[in-house]
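Structure record follows, encoded as structure tokens.
With one protein chain held back, the other chains of the complex are shown just where they sit.
Then we have chain A:
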Amino acid sequence: MIQTINLQKLFATEEVETTALNGISMDVKDGEFVAIMGPSGCGKSTLLNILGLLDNPTDGEYNFYGTAVARMTERQRAQLRKGSIGFVFQSFNLIDELTVYENVELPLLYLKTPADERKQRVEAALERMAIMHRRNHFPQQLSGGQQQRTAIARAVVAKPKLILADEPTGNLDSKNGEEVMKLLGELNDEGTTIIMVTHSPYDAGFAHRIVNLFDGKVVTENFHV
């Protein structure tokens, strides 16, 4: 269960000061699938980064599964992040020098998972994302859809409680996008909490709830059935 109270995020550059988030309070329950929508520049990615413990808010509170994290150091956040959050990005962010298998294995290596268990879990994740046959390929040898499936495999391999996805279908055609959304839906059905940023109303349809942002504020929340 995660909860934010009045999150503020200010970006101060030499010339201008941008308020990216201006008092965001929201709750996400365990097992929920939340979509965040809004016009470009309204603060979606900023919010997701803070929820994902990649960044700190300028002000406000953030309760991450019972821990107040708003003022933690990068090091502490990294510790907390490890194994509990999976990330999926619009631009995949796979490591070019590693194969599909090795990319997926990476989070388990950082978790110091024993070798045999690691192998089993990586293979399961690859199987699940239907990318097993490409396990020894390098990212550049894959299509966009395959790359994103690899990225999702990597996000789920450590069995995180929470998956954060920032426009996961943004670089994909509709067929591959559909596939990715189905996979996220399945993961959610199995109990993983998902927070996804998207511009696509169709994709948002997979979520239980849509949070609409505008100028750093929550404007509306729509609930699906």
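Here is the rule we go by: a residue touches a chain if its C-beta (ideal position, glycine included) is under 8 Å from a C-beta of that chain, and two chains touch if they have at least 3 such contacts; residues count from 1.
In the analysis below, contacts and distances are computed from a predicted model.
Its record in UniProt calls the unshown chain "ABC transporter permease", which is the match among "ABC transporter permease", "Trimethylamine methyltransferase MttB", "U32 family peptidase" or "Quinol oxidase subunit 1". The chain omitted from view is touched by exactly one of A:25, A:93, A:120 or A:141, namely A:93. Of the listed residues A:30, A:59 or A:74, the one in contact with the hidden chain in the full complex is A:74.
For the chain left out of this panel, the touching residue among A:49, A:147, A:169 or A:212 is A:49. Those residues of chain A that touch the chain absent from the view are 45, 49, 54-55, 74-75, 78-79, 81-83, 87, 89, 91, 93-98, 102, 106-107, 109-111, 154, 158, 166.
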